[in-house]
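This is the structure I want to talk about, given as structure tokens.
Every protein chain except one is present and positioned as in the full complex.
Moving on to chain A:
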Amino acid sequence: MLTVDFTKKLDHFTLSMAFSMNDEIVALIGPSGSGKTTLLNCIAGITQPDAGIIALNGTVFYQSGQKPLKIQKRKTGYLFQDYALFPHLSVEENILYGTKRGSDLSHITALSKLLGISGLLAKYPHQISGGEKQRVALARALAAKPDILLLDEPFSALDDDTRARCQEELHKIHEQWKIPVIFVTHLKADAEKLADRIIKVDQGQMTEQGLLERGGVVGTEILKADFI
């Protein structure tokens, strides 16, 4: 279970997030610059909150007054916006980057098959398409067997067909892996198609939470009435 309850002062507003989640898919939706990526960065440990707590399955990532847990120890799979594949490494080297020598790679073989990237392993990032990059980045994020998956605008650079396919694959992976998944998007359609729950964020505040049954809203809780 992921518990998030923290504040962090940003340039124009204070990011204030409080929610908890189980092994579900949560979509963070909101306009650009509303603090969504900063939330992912705080969970991953790339940046630190000013106060509060972040904990996953009993392991405290951050707590006010304590030394934050190192990024390397958090076991987060992070798919960055634009994927951030290492340009000087092949697809295979990208995916295996975080794995230790001699470790069991059967899950990576299965992932590569599921994502349809087995034929790309010898290629370099500049030799593959946007959709392929997205799948490689997803395989890389999952290769080190993370306890949580963070996806920053994973579908923003994809055409409609590729987007639908990638969403389907992500869905399959989640059903197999059963870990908390948080994905950031500014498109409501993406959120409704994929997520179990939507959290709307604006100016650093959670304005609305909605439970979803794939494809439709079950119920929403308005947290801040002036959300547009």
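Some notes on this structure:
Here is the rule we use: a residue touches a chain if its C-beta (ideal position, glycine included) is under 8 Å from a C-beta of that chain, and two chains touch if they have at least 3 such contacts; residues count from 1.
The rule is short, and it goes like this: contacts and distances are computed from a predicted model.
UniProt records the chain missing from this view under the protein name "Molybdenum transport system permease", selected from "FAD-linked oxidase", "Molybdenum transport system permease", "Amino acid/amide ABC transporter membrane protein 1 (HAAT family)" or "Histidine kinase/HSP90-like ATPase domain-containing protein". Of the candidate positions A:L10, A:A144 or A:L187, contact with the unshown chain belongs to A:A144.
Interface note: of A:F19, A:Y124 or A:W177, the residue touching the hidden chain in the full complex is A:Y124.
Note that of A:L56, A:L85, A:V184 or A:I199, the residue touching the chain absent from this view is A:L85. If you put the missing chain back, the residues of chain A touching it would be 44-46, 71-78, 80, 82-88, 97-98, 124-126, 133, 140-141, 143-144, 146.
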